[in-house]
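A single protein chain has been omitted; all remaining protein chains appear in their positions.
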Amino acid sequence: MAIIINEKTNVIVQGITGNQGRFHTCQMLAYGTKIVGGVSPGKGGQEVEGIPVYDTVYEAVDNQQVDASVLFIPAPFAKDAAFEAITAGVKVLVIVTEHIPVHDEMDIVELACRKGTTVVGPNTFGIVSSGKCKIGIPPNQFFVEGPIGVVARSGTLTYEIVGNLTANGLGQSTVVGLGGDRVVGLSFVDVLEKFEKDPQTRAVVLVGEIGGNAEEEASLYIKKMTKPVVAYIAGKSAPPGKRMGHAGAIIERGKGTFNGKVEALQAAGAKVATLPFEVPELIRQILK
Amino acid sequence: MAIIINEKTNVIVQGITGNQGRFHTCQMLAYGTKIVGGVSPGKGGQEVEGIPVYDTVYEAVDNQQVDASVLFIPAPFAKDAAFEAITAGVKVLVIVTEHIPVHDEMDIVELACRKGTTVVGPNTFGIVSSGKCKIGIPPNQFFVEGPIGVVARSGTLTYEIVGNLTANGLGQSTVVGLGGDRVVGLSFVDVLEKFEKDPQTRAVVLVGEIGGNAEEEASLYIKKMTKPVVAYIAGKSAPPGKRMGHAGAIIERGKGTFNGKVEALQAAGAKVATLPFEVPELIRQILK
Amino acid sequence: MKLFEYMGKEIFSSYGITVPRGRMADNSQDAANIAREIGGTVVVKSQILAGKRGKGGGIKFASSPEEAGEAAAQVLAMTLNGHKVEKVLVEEKIQIDKELYLAITVDGSAKKPVIIASAQGGMDIEEVPDEHIVKQYVDVSIGVYPYLGREISRQLGLTGSIGKEFNRLLPILYKIFREKDAELVEINPLVISGDKLIAADSKMTVDDDALFRQKAVPYVEDRTSIEKQAHDLGLAFVELGGDIAVMANGAGMSMGSLDTLAYYGGKPANFLDAGGGTGVEGTTKAIELLLQTNPKVIFINIFGGITRCDDVANALVQVKNAREIPVPVVIRLVGTNEEAGVRILKENGFEAYKVMHEAAAKAVEIANAS
Partner (left out) sequence: MKLFEYMGKEIFSSYGITVPRGRMADNSQDAANIAREIGGTVVVKSQILAGKRGKGGGIKFASSPEEAGEAAAQVLAMTLNGHKVEKVLVEEKIQIDKELYLAITVDGSAKKPVIIASAQGGMDIEEVPDEHIVKQYVDVSIGVYPYLGREISRQLGLTGSIGKEFNRLLPILYKIFREKDAELVEINPLVISGDKLIAADSKMTVDDDALFRQKAVPYVEDRTSIEKQAHDLGLAFVELGGDIAVMANGAGMSMGSLDTLAYYGGKPANFLDAGGGTGVEGTTKAIELLLQTNPKVIFINIFGGITRCDDVANALVQVKNAREIPVPVVIRLVGTNEEAGVRILKENGFEAYKVMHEAAAKAVEIANAS
């Protein structure tokens, strides 16, 4: 098992003929992802890495079973591409693109919710069901199969933590990048609920950061979970009013502070690591 | 039984303090309709015929169980009022108003479909579950309880036919006015499906007219029905390209003709009356 | 409300759709001047609210200002499909590499807008085989985005810069359709001209019910004199040319009345839906309209719901007292306040029928006998 995607997931790549799309198609194929097609308007009929390219998502779904799509589309055109995938009936949409206008993100998330499409991102590294399927951009080598579910708002920090887990013999069921923007498709709770139900997952690592109240909301659910949760929250030393790279990572009007999040998580029974490298050890203690 | 509405349906009247709203509130109460409130912005706190008036539909649903709403709202404001009712969670919406712009009608029907609201109309006389509940404007005296379901696109012609039925001892389960506009909430098929399942209904009268292809679509379903259908189609003598009062009643580009409809209905097994007065006799023959 | 071709093109152009260069003229001299300004060969197109102008000679090419003036003079003298030509559009002649069809209209059955496109433009879309027509419904809560353009242009086989131009044009056309409360926007032909897409014609119908909020759209009158009077009174009226003037309440009832008359061999002069709840004054005016059609008989068919029978009776009496009614009146009157209505009629020398088809049969008998 795993959540959201697995070894049977048929994936298309929107923007497959661009530099990013081409490079990561290669990487995903190397990881074992079942990529069944690419979409690039005006490039239909070509092939990329042996994968057929279609002009539109509609054409792709007419020709292939498509379960998921990943977008390598520049921000100004991402909403259009996302709407195309959603209205064409794609059920999992991974939006790697960063700097999508927040109003476009609200529109995407609203339509996806209405049509029953799961949106991973925007501004995410993607999602990996380790050993089965990778949709997105994280480096292949750190993701190995195992019992730990990981859900995170940031990218490289997650690789760091996943790398540490793997180095300590702790593989992952699924690693989900929610995305660094203020409005993203999945919330921590959405993913925690799935991990709670997933037989493969024995413990969950939550990688949060300052800003918003996603971690506080997650805490309410963690309280009810049977599976243990270890958390790390980035941004302890960040000053209020400054955006730390991510649109969501900003302490405004005294809300979304590090302390508030840590207190909520601890009150819910989660262990909170002070530094990223402590995560595997905390997991080990719990799973013993 | 009956369809869509019955003696337990709690109704509010949007536009209750206007002339039309006030008059028909009176008439509906006289028929026995359970009217629990009225809505009229700025008139909250007043009473009309002993019925409490609220400023907004939201306020009404906060204070009452509301199952249905009927709109006596001028066309330019009807979409706003309909959206208010739909978003407030009202599940049956009767829109009497005529001359609503067709783009507004498309918007209303789309939102209603999405939110699970049944829209009767626009430009309808309403709906009557005879002897139980009347929502709309038809004259009370002709509607008596019985085994005949009636579904119609036009108003007075339906009173004529219902009057004939009643005069011939044939009461009605429910009489539904779909509305005379090109875009309306319910189609013949939607209503026929409900009559087919309704234990009270033994036969159905379909009152159609030229224009559109609602009757042709109905025929496809009538073919599968176990209950008999008698139809009357108005507009046999209407010339192409002219709107016969209703926005939908126009033969354009050779589509929606009288003959096409009659042939489709007859091929589906429906009896088609040549003149309105023949309807009760055809029903009698079938039910014998 | 139908718009003239040039009006639709003005709207298209203001939204960024390319149309041929051109201007309106209502006389030969202006037409020649416009042709001179444009230069080269021009097209002189009659502006009427009907199609198939080309077959009737309503579209002429002219290779000089003088020829354009002559062509305009000829076209301005024409009556095409019953429409008197009062204006012509003088336009540059564009290079035509291929003609497409594109329209957006309201689909009453689907209850949403539908985009209809074809790579076989230039002819009536009804004549294009189904397999060459691309249909795409639009969810009004989403609207039309470029992706829909890409999918349709793929199906039409449009590629390269023409494909891109189509994808740009489609959302614009939808915007016009929505913002102008159109029932139909049609570009036929949509011409591929080099690397451009040009709207060589325009057909646009604006929802009558939305005119109250479409003040910027020019008003086009397409009603006969009586129809216009009826419209101003808030009545639905259509001239039909027969000899039995008809009034009923409700559109379906009015149609049913016509059908019943026709069944008995009668020829209705008109359709008139007096509406529900029309009082004495409105009914009086409606009856006066009927008299303008110079009928042999007047047939009034009232099933009183909101409409009160006594109001109708009083209206008829009022007309009778105000002026002579030169033809027989057959009236069927049942429903709300029926007794009072029938009594008033009797007191004033009118007989009232109870049953619709009997009254209709009587009206036909009178008309056909006289």
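Just so it is clear, A, B and C label the chains in written order, and each chain counts residues from 1 on its own.
FYI, contacts are C-beta pairs under 8 Å (C-beta built on N, C-alpha and C of every residue); 3 or more make two chains touch, one makes a residue touch a chain.
Computed from a prediction, not measured in an experiment: that's the story for all the values here.
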Residue among A:E145, A:E217 or A:E281 that touches the chain left out of view: A:E217
Options A:G121, A:G149 or A:G235, residue touching the unrepresented chain: A:G235
Per the touch definition above, residue among B:E84, B:E160 or B:D198 touching the missing chain: B:E84
Residues of chain A (touch criterion as defined above) contacting the omitted chain: 75-76, 99-104, 106-107, 109-111, 114, 125, 137-139, 152-160, 163, 180, 182-185, 187, 207, 209-210, 212-214, 217, 232, 234-239, 242-249, 253-254, 274-277
In chain B, positions touching the absent partner: 41-42, 44, 55-59, 79-81, 83-84, 87, 111
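Heads up, the rule we're going with is that only the chains that are shown with their structure count from here on.
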Co-neighbours of chain C and chain A - touch as defined: none
Chains linked by the largest number of contacting C-beta pairs: B-C
Chain at the geometric heart of the assembly (C-alpha centres): B
Chain centre separation (chain A, chain C; CA means) in Å: 55
Distance from chain C to chain B - Cα centre to Cα centre, in angstrom: 27
Chain A and chain B, separation of their C-alpha mean positions in angstrom: 49
Contacts with two or more other chains, residues of chain B listed in rising order: 114
For chain C, residues contacting two or more additional chains: 139
